[in-house]
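Since the structure comes first, as structure tokens, the remarks are kept for the end.
The complex appears here minus one protein chain, its other protein chains still in place.
So, chain A:
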Amino acid sequence: MTRRWLPYPILSALLLLIWLLLNQSIAPGTLLLGALLGIALAKVFGLLRPPKARVRNYPLLGLLFLRVVLDIVRSNIAVARLVLRRDSRTHSGFVAVPLALTDRYGLAVLACIITSTPGTIWVSYDPSANVLLIHVLDLVDEAAWIDTIKRRYERPLLEIFQ
């Protein structure tokens, strides 16, 4: 019964939370409409037949989040400095990172991390070879970047999703 009406309880709860935040009220009517929306939209989402996501390690997810926030702040300052530097020639380039991560949700999170961090962008991902191509704005040491991505982000993501 619960599975039939609430196939994605976390998604429904998040939708309800967003609805309450947008309306800025917890009046019974808003709660009811939000709950209905949460259940209905989660059922629509189910029609897409998404592969099952399993988060194995919630504390690590929080830790990764904090690490990413810190990295975003740091690279904001680094990129700002790069832009404001008088001599605007920077050495940038592509880096191919061989990945061990294959879980789709893990890859999606990795894409958000890499793109949200100024200075690196996700360019393309080759699922057959499992190689990720990124572009780095301030490329000094290719091996160091591969190591950073694998150690700082991929290892926790492997533990969380795979």
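One rule holds in what follows: a contact is a pair of C-beta atoms (placed from the backbone, for glycine too) under 8 Å apart; a residue touches a chain by one contact, two chains touch by 3 or more; residues count from 1.
Here is the rule we go by: contacts and distances are computed from a predicted model.
> When one chain of this assembly is omitted, its UniProt record names it as which of these: "Potassium:proton antiporter", "Sulfate transport system permease protein CysT", "NADH-quinone oxidoreductase subunit J" or "Xanthine dehydrogenase YagS FAD-binding subunit"?
Options "Potassium:proton antiporter", "Sulfate transport system permease protein CysT", "NADH-quinone oxidoreductase subunit J" or "Xanthine dehydrogenase YagS FAD-binding subunit" considered; the missing chain's recorded name is "Potassium:proton antiporter".
> Using the touch definition up top, pick the residue from A:10, A:32 or A:73 that touches the left-out chain.
A:73
> Pick from A:21, A:100 or A:144: which residue touches the chain that isn't shown?
Of these options, the touching residue for the absent chain is A:21.
> Of A:32, A:83, A:100 or A:144, which residue touches the hidden chain?
A:83
> Contacts of chain A with the missing chain: which residues?
18, 21-22, 24, 72-73, 76, 79-80, 82-84, 88-90, 92, 94, 96, 111-112, 114-124, 126, 128-129, 131, 133, 135, 137
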